[in-house]
Structure formats: structure tokens, C-alpha cells
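As you look at this complex, bear in mind that one protein chain is not there, while each of the others sits in place.
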Amino acid sequence: MGSFRGHALPGTFFFISGVWWTIKCLLKYACKKQKRTSYLVSKTLFRRIEISEGITVVCMALIGVLGEQFIVGGPHLSLYDYKEGQWIQLLSWHHCTMYFFFGLVGVTNILCFTISSLPTSLTKLMLANALFVEAFIFYNHTHGREMLDIFVHQLLVLVIFLTGVVAFMEQFTRSITVELTRTSLILLQASWFWQIGFVLYPPSGGPAWDQMDHGNIMFLSICICWHYALTFVIIGVIYAFVTWLVKSRLNRFCPSEIGLLKNAEREQESEEEM
Amino acid sequence: MGSFRGHALPGTFFFISGVWWTIKCLLKYACKKQKRTSYLVSKTLFRRIEISEGITVVCMALIGVLGEQFIVGGPHLSLYDYKEGQWIQLLSWHHCTMYFFFGLVGVTNILCFTISSLPTSLTKLMLANALFVEAFIFYNHTHGREMLDIFVHQLLVLVIFLTGVVAFMEQFTRSITVELTRTSLILLQASWFWQIGFVLYPPSGGPAWDQMDHGNIMFLSICICWHYALTFVIIGVIYAFVTWLVKSRLNRFCPSEIGLLKNAEREQESEEEM
Amino acid sequence: MGSFRGHALPGTFFFISGVWWTIKCLLKYACKKQKRTSYLVSKTLFRRIEISEGITVVCMALIGVLGEQFIVGGPHLSLYDYKEGQWIQLLSWHHCTMYFFFGLVGVTNILCFTISSLPTSLTKLMLANALFVEAFIFYNHTHGREMLDIFVHQLLVLVIFLTGVVAFMEQFTRSITVELTRTSLILLQASWFWQIGFVLYPPSGGPAWDQMDHGNIMFLSICICWHYALTFVIIGVIYAFVTWLVKSRLNRFCPSEIGLLKNAEREQESEEEM
Partner (left out) sequence: MGSFRGHALPGTFFFISGVWWTIKCLLKYACKKQKRTSYLVSKTLFRRIEISEGITVVCMALIGVLGEQFIVGGPHLSLYDYKEGQWIQLLSWHHCTMYFFFGLVGVTNILCFTISSLPTSLTKLMLANALFVEAFIFYNHTHGREMLDIFVHQLLVLVIFLTGVVAFMEQFTRSITVELTRTSLILLQASWFWQIGFVLYPPSGGPAWDQMDHGNIMFLSICICWHYALTFVIIGVIYAFVTWLVKSRLNRFCPSEIGLLKNAEREQESEEEM
């Protein structure tokens, strides 16, 4: 994990998750707004999507755990070296534990949408748990490292912890803004993983950033804000795309009068909302 | 308390409580889902169960307080040694205070389900109070000890505090996921008590873990995550057992047609929930 | 303020407030439960009570501010000594500021129950504000003092802050348990003021407690828990008294059959609540 690739990989994974959840959440919202007749169809569809999402997550987590364990120089499932009297590759075990908890999220996803008696809010709870565990492990991950290294990981912990809090809140409120807050924080986490890779292990091969320079810390504390602004742009683009998609499909399937009718209804609704 | 048994005992107590609360909470949930005709019967039953639970808790707390006071070398109810000018056995008094607050939870349980004018959410409030008090006392419990000792107790404080927060939230929301979060945290606390016993007072008689080794701390910070994952497994097993129990009893008492009818209703419900 | 009396006075004030709020809150609860016909009468009565409560609080705050300012050795409304280039009696000004904010609570009480267009939740907001301000000032009150002095004041800050949080929550939920939590914390603050007085300025004239003894700190951290348990006893006694009062008056005014009827209704209600 102590390499550029080791940080780019989870970054890419979280980026895909973030984009995917944003699309899913906005699609649901747009479908609801349009009150389409094919609503029941899309519900079964959403259920199938959730299950395949769960399977994907479980597979990814499995690959992560196995890769971390059986890579060259990995711990190969052994935890304690009794001869030397010390722990083996604890950082790898840290990563495995995180992967394992995200695997549990996948398992919960599959179970909740297969067994109908389970409440669906359980998936949110498990996601929050996985994020809290991740934040907790990263918090205990950087004992004895240098200032800049600790700082960038602290920011990561902050972002992950906030994501966990928002995911926990989602159990109780289904507001679209809360869901988007979560996906924006997931995207932020993704791009921050990339940033950590660039700071600590520059892929250009140049020297790492000066670990003791206060200027670097002051720059990185605004840099994460710019990353956050970027996630808004990404979500905005996805929103525009999804809205266009839903509208264009609606226009193709429905006669134009109905479309106009729906527009009128929608305006009325939004006025009531105010 | 400074022994393996002193940590295994509360661990066992919390483990039994955790398992019992999980069973109760899942039974209630399953009964509600099945909308059984014998619902009124089970309500009176639940009330009786709550009262006997309260009586059990009060007895346990009393035994704990008395045992802590009148054990060989205990404080025997005296608090201050005026001759020597120092406090007597303050750690024992700490434990007694915790037991006392859990005893109050039992008393509240009895009162709330006996006197009908008391709100039942009072029991949750008292449970949250007992947990907050426990966390507060453990936080002030390890003045002047060594690094690893402090670390494992800090993790314990974190777990207890979070349990208290969740118990406090339960006053306002009756969601099954929140209740299960609480019971899983109670189980985590239980198994962590055992872990502390193994770390600080190994029952094998070998030497305690190295108090100043950073490797130990990094291992214990993932170890608590594995304990947490274990509680999910325990709750999953209990869930499977309870569901099987409720279903098998339903099939025995009701004709099969009604069972099918109920299944159909249940599916419909779960679709509405989505 | 640096005397036993200086801590016993606010303690007594908060004790009276706590007892009074507990009585008021339990009376309201009992009246609601009994669904008495004289309900409208009691509503106007409650309004009048609130207004006179506000007037009392304003007077108390005024006396506090004036007493603190014009006591022998007080600042006499001057803030900065330009000759010596230093602030005058900042601790007295700290106390005045706290009194002033509690005075604002009284003013808000009067306004909210006089002007009908003001929302009544404003009084809770102002109370929370006053408590947060009090906690903030006490937090900045003990710069440069000794360990035990700081510790007892930190506990005070913790209690006041929690009271503020609960008062803030009351804006959103009118649950009886939340209200009782607030009053119990107010009572705890009251008795803790007394405890601080006994610890730092023993009224017996003996020497103050040893400021650097860890034993004292470990004792005080369970001592505050015992104070907290005491507040439950106080609230329990008040509850028993209020219930007896409301019932006995009901029995006097209503024929016995109606009383029985009401009992039956009450039981039914409590069953529905479960």
C-alpha cells in the first residue's frame, strides 16, 4: 500500500462508487418527480440493481483481501511471528479489515433485497458502520510517521467520519440532499486518496513533498476544499445528464400533450413545496 | 477487579444482556410482522418479561455492590481513612457506583411496567444515563497507568459512550436498526471486557503484553473491529433462529391457507416499504 | 465569589429553579393524563405562572448584577484601569454576564406569554443560550488555577453544557423524559455548586482539600455520580407528591364512579402506548 498505486486503486474504487450512487439516487428522484406509469417496473429493476451491486461489492472486497494477503511480501494469513516475538505486516491486516467491512455492506445489500422481512435501512446502517470502522482504523494507522503524512491522513479521517455520520442519518431521513451529501463526500474521499498518492509518492519519480514545511500544510488545507468544489461540479454534470435522459425517454414514449400536462403538474407541485 | 476474573465477569454479564435484548427485540419485530391474533396475549407477556428483567437486573446489581464491598480486602463501606488521611479503595467504589446505576435501570424497569402512568421511554433514558455514567467513570479510572492499559480502556470508553448515545436516541425513534445497533454495541463491550482480561491478566499465567509496544496498539485497534464483526454474526444467528421459531409455531397453530395468505400480505408490505 | 457563600448562593438558586421546573412539568403531565374538565382554566393559570416566573427571574438577575458590581471591592461598573493599564475585577464581570443572560431568559418568558404572536419555543432557545454562555464563560474562568480547582470547574462546565444541549433539543420535542432530563441536570448543577464550595472553601474553617492529590480527583469523579443519583430521588419524591395531589383533588371534586371510569381509560391508554 505504501506506493502511488496503493492509493490510486482505492481512490478509483471510491470514485466509481460515488458516481454510481449519484446516478442511482438522481434517477430515483427524477422517476419519482415524473410519476411515470412504468414505476412498478422500475421498482423491480431497482431491486435487481441493488442485488447485483451487492455482489460486485462482495467480489471487490474479496479480491482486495486476497490481494493484500497473498501479494509478494504480504502476511499470507499469518498474524504473529512467535520466533521474533512481533506482529507481521499489521498495516496489511489494517487494510484487510477495512475491505472486510465493505464486504459486509455488500452481503447486507444482497440479504436485504432478497429476504423481504429485513428492513432496507439495514444497508445504510452497515455502510455507516463500514465507514466508521475505516475512519477508526485510519486514525490508528499513522503512529510514528511525519507531520505532513499525518496531516493528509487526518483530513482523510475527517472526510470518512463525516461520510459515516451522513450515512447514519440517512436511516432516519430519505431527503435527496442528504443522499447527495453522502455521495459528494464519497467522491471527495476518492479524489483525496489520489491527492495523497501524489503528495507522498509522486508518480513522476521526483522527491516527495517536504514533510516539515508549514506552507505545504496550509496549501493542502485549501486543496481539499477545491477537491470538494470539484465534486459539486461532477454531481451537477450527472444531474444534467440524468434529467436529460429521463426527459428524452419520456418524450419518446408519451404523446406530447401528456408531457405538457406533466410539466404543468410539476410546476404546481414545486409551488406547493415552497 | 484487577484480575482476569474481574474482567470476565462483567463481560459475561453484558454478553447475556446483549443476547437477551437481541432476542427480545427480534421477537417483537417478528411478531409485529406476522400480525398474529395472539398479539394481545404477547403484550401482557412482554410486560411480565420486562418486570422480571428489572428484578433480575436489580438483584445482579445488588450482588455486584455487596461483593465489591465485602470481598476480602474490600472497603467494607468505609470511604475515608482519617488516620492516614487518604481515600480507601477508590477503584472499588468506582465499580460500586457503576453497579448502582445499572440497578437504577432495573428499578425503573419495574416501576415503568407496574405503574401505568409512567412513560416507558423512561427506561431508555435510565439505560442511557447508566451507560454515560459508566463511560465517565472509566474515563477517570486509569490515572497514572501505562500506555497499553490506558489505550484498551479508552476503546472501552468509546464503545460505552456510543452505546449511551444510541440508547438516548431510542427514546425518540423506535426503529429496529437502532435497537440492533445498541445490542451489537453491548455485545462488543462484553467481548472487549474479555479481551482486556486476556491482554492485561493473561489467564495462562504468562507475562502480560508489552505495555509500551506500538505494534500491540496497532493490533488491538483492528482487533476491536473483528470483535465488532463477530457481534454481527451473533445477531445474524439469533435472527435466523427467531425467524425459524416464529414461523414454525405459526405453521403449527394456523391452517396452511392462512399462512400462504400472510406470506402474500408480507410481500405486498415489503414492496410498499421500498 | 471566591468564598463558600459565593458558591452556595447560585447553588441554592438553581436548586429552587430545578425543583420548581420539575413540579411544573409533572403537574402539566398529570393534568394532561387526567383530561380534567378544568383544563382551560389551568391553561390560563399556566400562562400567568410563566409570566410571574419571568418577572422573578429578571429580578433575581438584576439583584445578582447589582450585588456583584456594588459589593465592597467590586468593580463599580468600571472596566479598565487606564492608569495601571489592566482590567478591573474581570471575574466579577464574568459573573455579571452570566446573570445578564439569565435575565434575558426572564424577559423572553414575559414577552412570549404576553405577546401572542411570539412562538413559545423561543423561551427554550433563550434558556439554551444562557446555559451555553454560562458553560463558555466557566470554561474560560479558571486560567492559571490549580489542578483540583480546574477539575471541579470542568465537571461543572460539562454539566452546564449538557443541560444546554437538552434545553436546545426541547425546542423540537416535547417529551416528558427530555424535560425531566433537563431539570435533573439543573438540580445536579445546583448540588455541584455546593460541592465546589465545600471542596475549595470548607465552611468549617479547616484547610481546603489538597489540590494536587489524584485520590481527590478520583473521588470527586464518582461523587458527581452520587449527586446525580440524588437528583433522581428528588424527582421521584416530587413525582409521588404531585400524583397524590392531582388524584386527591380529583377524588374530592368528582364522584367516585367517574374516578373509576377514568382509571379504566387510563389503563387502556397505557396499553395503547406500549
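The chains carry the letters A, B and C, assigned in the order they are written, with residues numbered from 1 in each.
Please note the rule applied: a residue touches a chain if its C-beta (ideal position, glycine included) is under 8 Å from a C-beta of that chain, and two chains touch if they have at least 3 such contacts.
All values reported here derive from a predicted model rather than from experimental measurement.
A.B. asks: What are the shown chains that the left-out chain touches?
C.D. replies: Taking every chain of the complex into account, the missing one touches A, C.
A.B. asks: Kindly state which of the options C:Leu9, C:Ile23, C:Leu66 or C:Ile137 is in contact with the chain not pictured.
C.D. replies: C:Ile137
A.B. asks: Which of these touches the unseen chain: A:Ser78, A:Thr114 or A:Ser175?
C.D. replies: Here the residue in touch with the unshown chain is A:Ser175.
A.B. asks: Considering the whole complex, which of A:Arg48, A:His214 or A:Arg249 touches the chain not shown?
C.D. replies: A:His214
A.B. asks: Even though one chain is hidden, which residues of chain C still touch it in the full complex?
C.D. replies: Looking at chain C, the ones touching the missing chain are residues 43, 46-47, 79, 86-87, 90-91, 93-94, 97, 100-101, 104, 116-117, 119-122, 124-125, 129, 133, 136-137, 140-141, 143-144, 171-172.
A.B. asks: Tell me, which residues in chain A touch the chain that this view leaves out?
C.D. replies: Here the touching residues of chain A are 30, 33, 173, 175-178, 180-181, 214-219, 221-222, 225-226, 228-229, 232, 243, 266-267, 270-271, 273-274.
Criterion: only the chains that are shown with their structure count from here on.
A.B. asks: Could you classify the connectivity of these chains, where an edge means two chains touch, as line, ring, star, complete or other?
C.D. replies: Shape = line; chains linked end to end, path left open.
A.B. asks: Looking at where chain B touches chain C, is over half of the residue numbers used by both copies, so same, or under half, so different?
C.D. replies: Looking at both copies, the contact residues mostly diverge.
A.B. asks: Any chance you could list the residues of chain B touching two or more other chains?
C.D. replies: none
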